[in-house]
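Only one protein chain is missing from this complex, and each of the others stays in its spot.
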Amino acid sequence: MPHSPKVAAGRGYLAIPGPSVVPEAVLNAMHRPAPNIYAGELPDLMPKLVEDLKRVARTSGHVAIYIANGHGVWEAGLSNVIAPGEKVLVLATGFFGHGWAGMASGIGAEVDILDFGKAATIDLERLAEALKADADQQIKAVLAVHVDTSSSIRNDIAAVRAVLDEVDHPALLMVDCIASLACEVFEMDAWGVDVMVAGCQKGLMVPPGMGFVFFNEKAANARASMTRVSRYWDWTPRAHAQAFYEFWNGTAPTHHVYGLRTALDMIRAEGIEAVWSRHETLARAIWAACDAWAEGGMLKMNVQNHTLRSHAVTALHLEAPLATDLREWTSQKLGLTLGIGLGMVEPDDPNWHGFFRLGHMGHTNGHMIMGLLGGIEAGMKALDIPHGPDGLSAAAEVIGGG
Amino acid sequence: MPHSPKVAAGRGYLAIPGPSVVPEAVLNAMHRPAPNIYAGELPDLMPKLVEDLKRVARTSGHVAIYIANGHGVWEAGLSNVIAPGEKVLVLATGFFGHGWAGMASGIGAEVDILDFGKAATIDLERLAEALKADADQQIKAVLAVHVDTSSSIRNDIAAVRAVLDEVDHPALLMVDCIASLACEVFEMDAWGVDVMVAGCQKGLMVPPGMGFVFFNEKAANARASMTRVSRYWDWTPRAHAQAFYEFWNGTAPTHHVYGLRTALDMIRAEGIEAVWSRHETLARAIWAACDAWAEGGMLKMNVQNHTLRSHAVTALHLEAPLATDLREWTSQKLGLTLGIGLGMVEPDDPNWHGFFRLGHMGHTNGHMIMGLLGGIEAGMKALDIPHGPDGLSAAAEVIGGG
Amino acid sequence: MPHSPKVAAGRGYLAIPGPSVVPEAVLNAMHRPAPNIYAGELPDLMPKLVEDLKRVARTSGHVAIYIANGHGVWEAGLSNVIAPGEKVLVLATGFFGHGWAGMASGIGAEVDILDFGKAATIDLERLAEALKADADQQIKAVLAVHVDTSSSIRNDIAAVRAVLDEVDHPALLMVDCIASLACEVFEMDAWGVDVMVAGCQKGLMVPPGMGFVFFNEKAANARASMTRVSRYWDWTPRAHAQAFYEFWNGTAPTHHVYGLRTALDMIRAEGIEAVWSRHETLARAIWAACDAWAEGGMLKMNVQNHTLRSHAVTALHLEAPLATDLREWTSQKLGLTLGIGLGMVEPDDPNWHGFFRLGHMGHTNGHMIMGLLGGIEAGMKALDIPHGPDGLSAAAEVIGGG
Partner (left out) sequence: MPHSPKVAAGRGYLAIPGPSVVPEAVLNAMHRPAPNIYAGELPDLMPKLVEDLKRVARTSGHVAIYIANGHGVWEAGLSNVIAPGEKVLVLATGFFGHGWAGMASGIGAEVDILDFGKAATIDLERLAEALKADADQQIKAVLAVHVDTSSSIRNDIAAVRAVLDEVDHPALLMVDCIASLACEVFEMDAWGVDVMVAGCQKGLMVPPGMGFVFFNEKAANARASMTRVSRYWDWTPRAHAQAFYEFWNGTAPTHHVYGLRTALDMIRAEGIEAVWSRHETLARAIWAACDAWAEGGMLKMNVQNHTLRSHAVTALHLEAPLATDLREWTSQKLGLTLGIGLGMVEPDDPNWHGFFRLGHMGHTNGHMIMGLLGGIEAGMKALDIPHGPDGLSAAAEVIGGG
């Protein structure tokens, strides 16, 4: 590591693509004595909590809330509609598509994967072909990831639905919005999504520990025809809960519920469209910097096409081991933690040190993103990584409204 | 409600049998910015966390940690060793025995229940008979609840193991220690327990959101012979995790991990034997008060035999609707929340208002228990509930070492 | 120390007569990033804060807020109306009366003290004599302590005013309500108090760090005729502040302001009369226990006359060294901290260990006081201190409304 000044002793900034920065207000809401779970404020807040969650997901359907992480709701969502031996088609645009496929295998599903690589979106023609080839309509569900956190590709979910409709295939459309909910424009009902899974620790700004499965009537019907769904994963009692413990199949995650309540209040106060718009502006600022740095420099964005870039996460490349060097430099010298690359190469491949990611989801704003970008440019200068000169000004231009 | 002074505006005291009082130190440990999950302090603390968890459970076996509540680890434990169609024998001494049986049905197990009522412990002879009657040893696991939170019966788990051994039955012994871990004496290895499940929100003093499945080699072998275990519930990768995400099948419950670390530090500082002893003394103080009040009074303890009473929870009876009246009085007038009765009658039965429970698990001490008992006596006086006169002095005598 | 069980590992309970128990809500309000001091929420909340403070003090006069403790506002109050060489008459009913007298000497006042001992209230006849003896009315102020925290005597302030009026003496009536504000009935305007000083750390439930000087027009006129008042102590700019920094003579105690705001919200929600009434009920419960223990026992209350006993603090006697032994026992064995005696004998006198005090001010309620008393009785039993048998039941009777 080059000799450069250590100016790290201030507020830490975790700019990884989740868990994201937790607002002080959320932490404060979670700093409380154990509440009563049988009556009073906590049970009483559930109906509005459910309503506000559905508002964020833009659905008039149902939501089941789980004490579980993203992998948990991957399994939960599948367990309600896919029995062992039934077939799913996974549209993989990065590491997490394969991850969900693995969970499907784990519950005994027969899994077909269409793999679109690590820097491209879903090829709708290949999807149409695959659906048409499924002559007896054995595919029970098509699984897609809205934003794959590894590649930072954002897929066009409405277009996937359009293909299903065009070829008149009855498969459920199941979507992973773990990295995108409350960051990117998402319209569950308007886009024809049947099942959507998400967690609390990214756009929803709560420490990890809760996951959500949203579903519509078509999915509820699929659930109704299942022979058996395990009780913890069964979404029906959760989605139709009256008593507090029914929402949770047992004990509620009391402090997380208060955290989520506060986070939803913040989102409501800002307005979900304003939240989406903020993420877009901040993402465009990051792109402006990265595109400028790329000119005559070494940094490369994983996704070249602007329309396919996520507004919540950005995957980047610097020749190994410079990506790792940069991450270590910003962490040790500035108190700024960048995300590791994921899914591009195996961890024991020396090129593993050529990838990194930025998280810009949830509780982020203009000065934070300028600090993130400024820290990266400082690191490139410290490490003599060639870069175009005008990245920071270009980002400031975007944030300034240019 | 009688006219009595309202003196509630001070610290609330949640004396329900879980979630239990959360120590300030645990809440403080959870009040922190989102930490890095890829490297540094948080991943590094896992080996010792696992070691300390096993120390509390008195086992040299394995532990898998889940983002889940007690119902979740009920399902997790079962899912690793019981395939659909396989048989389990449930020893029910209260509501939660039946609850676990229900989760077993939910994963497709064939469930036999020996029901010992709502105020008695496991009848070892009936158990022996049932095991002997299982001539072809189809019972794959015997499920017992160490302390049933509804009845406050504490079962003798070592004796259950002795019966299994005497009749030479190979079934796994699976035990629910959700209400008892870190409250009551429990010796997983010495008592021959194969699988034990627990949560973080009672004796471990952390807000709900994590559960634990401890298992030994015999259980690991049973797991190894399973055709399929869903990935979220599979305990093997969790128990043998190297990378941080492997412990959690995905994203860790970052803030809970810090909370648990602090709680385990507190337990270690006090010493697990001292923790057990404290719970016993406080329980004896409660019994002394309740037994004294019962003399010539209306209050009745659900469990008469001292050796069968839990040190963590106490189930009580007052003629309906006095139990509910008392709970409401202490809550509104004193800021003291008592637990509702559970599992004694159906919620729509008018006698439902004749049962209540006290939680005395985890972060409780001498002045808290005296405050709990003092509040109950004040309520009995306010509501003209007849009671023996010397309950509080008798409790003070126990706490004073008498 | 006798061998008795250690059951301390739960919530600590600081039952000293101030600083008092801080509500979670106040601590949470203080757990926040540094706020802007030039504009926005914090400066904007001052007018209502001042209004609510005056409401608690029952005055339509003025209040100056200081970053200072009780000793600081003792000095502040005096500095605005007493010049070096001017005379004050101090009515001492305990340690703190003498303490205030010392502060007066420190600013150069000529100080006369009427000392009424350590367990009696102000003798109004002696006061009248002293005022009459002041033929040329050189006494510029009469200083009285509403509740002396050392002796737990509560003085009748309205009666002091009546004496001043009867003898037609123009001296200012200055009252220390540090231990009583928001605990005991106090009517600044109705009782004719000219200057009143208080702190934030007792009835107002905020960690120490702020003090208050309330004053009326008569006191303002006295201030106006002073040649010089130091700028930090000058109450005029603080009481008439427009800009935020004027309230504080410089930088505000930002986090304390938020804490106080929350505490005043709690008081307003409960109602100041209800707050007074709660303190009275809890005090009567303590007296009932202590009086019962005293029968045939060793414990003695310092103040025998009920009408002179404070509702916020209670001074007690146990033959030395038993008071200290008891304090140490409850602290080590139960996690319950009792207050040391103060001002009864010198600290190096062996009888120093014969005095202790209970704080019951601010954020206290029925179960806390029962826990406090239960802890004391447990300690008396452990230490073989004779005591009447029915103390706890007597206290429960009071709290139950009897």
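Order of writing sets the labels: A, B and C. Residues in every chain begin at 1.
Criterion: contacts are C-beta pairs under 8 Å (C-beta built on N, C-alpha and C of every residue); 3 or more make two chains touch, one makes a residue touch a chain.
All of these numbers come straight from a predicted model, not from anything done at the bench.
In the complete complex, the hidden chain is touched by one of C:I107, C:A120, C:A159 or C:M298, namely C:I107.
Looking at C:G12, C:G192, C:P321 or C:P389, the residue that reaches the missing chain in the full complex is C:G12. Residues touching the missing chain, restricted to subunit B, are 24, 28, 31-33 (touch as defined at the top).
The chain not displayed touches subunit C at residues 11-12, 14, 16, 18-22, 27-28, 30-38, 67-72, 74-75, 79, 84, 102-103, 106-108, 199, 201, 207-209, 228-232, 234, 248-256, 337, 339-340.
In the full complex, subunit A touches the hidden chain at residues 2-11, 13, 21, 23-24, 31, 266, 270, 274-275, 277-278, 281-282, 330, 333-336, 363-375, 377-382, 389-390, 392-393, 395-397, 399-402.
The rule is short, and it goes like this: only the chains that are shown with their structure count from here on.
Look at the contact of subunit A with subunit B and you find the same residues on each copy: over half of the numbers used there are shared. Subunit A and subunit C have centres, each the mean of its CA atoms, that are 55 Å apart.
Of all residues in subunit C, those touching 2 or more other chains are 24, 31, listed in ascending order.
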